[in-house]
Structure formats: C-alpha cells, structure tokens
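Below you'll find the structure, written out as structure tokens, and then a few comments.
Let's turn to chain A:
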Amino acid sequence: MTAAKIIMNEIKGYHRFLKFMMFLVALGALASAVRFVFGLGGTTNLNDTYPWGLWISFDVVTAVPLAAGAFTLGAIVHCFHIKKLEPLVRPAIVTGFLGYSLVGIGLLLDLGQPQRGWHTLVYWNVHSPMFEVSMCVMAYTTVLFLEFLSPVCERLGYHLPLRVLRWLEMPLVIAAAAISTLHQSSLGTFFLIAVDKLHALWYNPLLPLQFWLSAIFTGLSIIIIEATMVHRYMDQPNESELLEILTKILPWVLGVYLVVKGLSLAFLTHGPIFDRPGLLALFALEIGAGVIAPVVIFMKRKNREDDRMQLRGACLVIFGLVLNRFNVSMFGMIQPDQKIYFPSVIESLVTIGIIAAHVLFFVLIAKYFPIFEHHPETVDYTIPDGFRRTDGHEGHGKVSEA
Partner candidate 1 sequence: MSSVTTDCSKSKSFLIDTTKCTGCRGCQVACKQWNQLKGEKTEFFSGEGYQNPPSMSEYTFTRVKFKDYQKHGQNEFAFYKEMCMHCNDPACASVCPVGAFKKTAEGPVVYNADRCIGCRFCMVACPFGIPKYQWSKAFPLVKKCTGCYSRVKSGLEPACATACPTAITYGTRGELLKEAEKRIANRPDRYYKTIYGKEEAGGTSVLYLTHQPLDELGFKPVTSRSLPSYTWQALRFVPGIFLTVGGGLSLVSWFNHRKERVKREEEQRKASAETHNGTE
Partner candidate 2 sequence: MTNHWIDLKNADAILAIGCNPAENHPISFKWIEQALDNGGKLISVDPRYTRTSSKSDIYAQIRPGTDIAFLGGMINFALQKNMIHQEYVREYTNATFIVNEKFDFQDGMFCAFDDQEKTYDPKAWAYATGPDGKPKRDHAMKDPNSVYQLLKKHYSRYDVDTVCSITGTKKEDYLKVAKAFCATGRPDKAGTILYAMGITQSTHGSQNVRAVAMLQMLLGNIGIAGGGVNALRGESNVQGSTDYGLLFHILPGYLKSPEFDNVNLKAYLEKWTPKTKDPKSVNWWGNTPKYTVSLLKAWYGENATKENDFCYDYLPKRMGNYSYVKVMEKMGKGEIEGLVCMGMNPAVGGPDSNSARDALGKLKWLVTADLWETETSIFWKRPGVDPKTVQTEVFMLPVASSIEKEGSISNSGRWTQWRYKAVEPVGDSRSDMHIIDEFFKRVKALYAKEKGAFPEPITKLAWNYGNGHEPDVNLVAKEINGYFTKDMTIKDKDKVLEFKAGDQVPMFKYLQDDGSTVSGCWIYCGSFTKEGNQMARRDASDPTGLGLFPKWSWCWPVNRRIIYNRASVNPAGEPFNPKRPLIAWDALEKKWKGDVPDGPWPPMKDDKEGKYPFIMLAEGHGRLYALDMKDGPFPEHYEPVESPARNLLSPVQNNPVVKLPKNVSSDAAKFPFVGTTYRVTEHWQAGAMTRNLPWLVELVPDMFVEISESLAKQKGIRHGEMVKVTTERGSIQAKALVTSRLKPLTVGGKEIEQVGMPWHFGYAGLATGDSGNVLTPTAGCANTGIPEYKAFLCNIEKGGRKA
C-alpha cells in the first residue's frame, strides 16, 4: 500500500463530521486560490470605504482573543500555580497555536502583498500598532509552536528536545503572557487612530486595556467551551470541576472590564453617545449579553457547578466578545451615510474554511498526539521537569479514571 492509499484509508475511517470539515476546508482553500487569481476587488466586497472586512474583523481581530486561552491558562497554571488546571493547558496551547497559525493565514490572504510579509521584520515602524502586533504574533506563534512541540516530541519519543523544551517551559509561559498582553491590547490600539471614525460608544483611550481584559475573559471562556465540547464529542473526561475554578475567576475579570468600560464611557469619550440608535442597540447587546449576563450567571454557585450553565455563560461571553470586536472594527466605523458592507461568498467561504480548519486540525492533532494524555502518571519523569513535579496525589487522575 502506498502512503497515499494509507492516508485515504485512514480518512475513510473518519467520522462524517470530520469529512464535512475537510470539505469546508477544501472549499476555503479553493476560495483562497480564487482570491489570488482574481484579486481582492473581484472576490471580496471590500472597497475603499471598507478596506477591512470580515477577514480582519473575524480572522484577525476576533480570532486573536479567541486564541487567548493558552496564555491565560498558562499564566494561571504555571505562574499562579493553580496546578489543578494543568490538564487544560495542552489543549489550550494547541488551540492557541492553531488559532494563531490560522490568523497568519487569514492575514496573508488579506494582504495585498503577502509575499512581502517579511518586510515587517526588516522595515520597522515602532509607531505602528500593527508593526507591534505582527512582531508579537510572530513571536507568540513561535512560542506556541515550541510549547506545542512537547506533545509532538513525547509522541515521537524525542527526548533531547523534550528536555530542552521542559527546561524552557517557564520562560516560554512568561514570554507568552507578556507578548500576549502587548498584542491583545495593541489590537485595541489599532483603533485609537480612528478617532473620527469609530463611534464614541467604543472609542476611548482605554481601548487597549479593554481589549486586553476582554482577551483574558475570552481565553477563559473558550477553555470552558473547548473542554465541554471535547468531553461531549471526543470521549474525554468531564472536567467541569476544574472549569468551576475558571468560572470563579471569570466574574472578576468581567467585572473589572465592566468598570473600566463604564468609567471610560462616562469620562473619556468625546462625542455623542446616543446619536445612533442602531449602534446603541449593538452596544447594549454586546454589554448586556456578553458581559452583564455572564457575570450574573457565574455569581451563582449553582450555575458555576452546573456544566450546562458553564457552557452557556461562556458562550455568552464569546458572543459578546465577537460582537465587540465587530462593533469596534466594523459596525462602529460605519459613517452615517455609508452603504452597509456584507462579506462576499468568497470571503465567507474563506472564513468558514478557517474555522473548519481549526476544528479539523484540533481533532486530528488530538487524535494523533498526546494532548489529553498529559496526566502525571503518563509522564516520563526521567526527563527533568523541575516545575511540574509534584507528588501526584493532588492530580486529578482519579477523576479521569472515573
């Protein structure tokens, strides 16, 4: 049997859902090809009024905070030493790595001159938040890649690199958190230049802080969703007990965010706030459903312990975040007399393809690499890991055995 045949057979054995995902990814790839042949103007609904559309609003501005689980959790687990959450870390890293890689791909599609992506490394402009973000994203993707290498090496049994990686783990985690803080917030800085374009409901000088805070609660929420999904659909253990810890942290972060938002709205905006009913509704929805509702949900212990409510609350947060990023990068930028933008079929196919790719690769990686198996009892302790080694009795092994 040739390799191709082996692969074909392997694929044949996949679940219907995966095949569907593969189909979507293929469609997305095709759409990307079309974009490069016919140009951005012909294939997207972007134009001089809407230089940025779905790809920036979703594939970049939204996808980056959605991939924030890795750094948030990394910091919580490793820096703040809440070791219980450790089993959630690897999936988060994989998600993060996939997320950022796909952000990169989305960005390359969106760039007019993707072949010149490297220019950012050479022609520095420290005044550009995008320069800052691209440097960070590149650095961070590297970090995530290195982190992601651990399960790969484990799987392949490469010990030497594993040693190096283990030794690097702490610095990587810290670097990840610092870099993420910068670029998550800098995504907000992007829009500080749009002082005359972005509506006062969203424009204020603390936008970067708000972006950072929201990236944190998004990171936490995404982990909740991911873990729940993985449990439901991939035969992985129920981690809702661990997730409860996250739901305890969430209202705090959301609360701080709400306060910052409220204060900036009250004191830092410079423009009418109530002049555009449509925008006001979007804003209310974003804050009401995406921030206040989850706070209310997670304040109740009962809800925090209920895995269904965990999922619902987290979903609300994500919904709010997505809406927020679209509000900032798209809806809030629409001037009163402008036509409304709708993404084209190609744009939508690409974005759907990217989302599908994310799901697909996650499942495939989970299938072939030990990302859920990182339980203490399976770790090869002959490889030194000064930070992680505990006595094991605190592990959740029991749970997973259950």
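As a convention for this text, a residue touches a chain if its C-beta (ideal position, glycine included) is under 8 Å from a C-beta of that chain, and two chains touch if they have at least 3 such contacts; residues count from 1.
Selection rule, in plain terms: all candidates are chains of the complex that A comes from, given by their letters.
Only a predicted model underlies this, so the values are computations on that prediction, with no experimental measurement involved.
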Among 1 or 2, touch partner of chain A in the complex: 1
Touch list for chain A against partner candidate 1, complex: 36-42, 46-49, 51-52, 75, 78-81, 110-117, 119-120, 122-132, 134, 170, 173-175, 177-179, 181-182, 185-186, 188-190, 192-197, 205, 207-208, 333, 387, 391
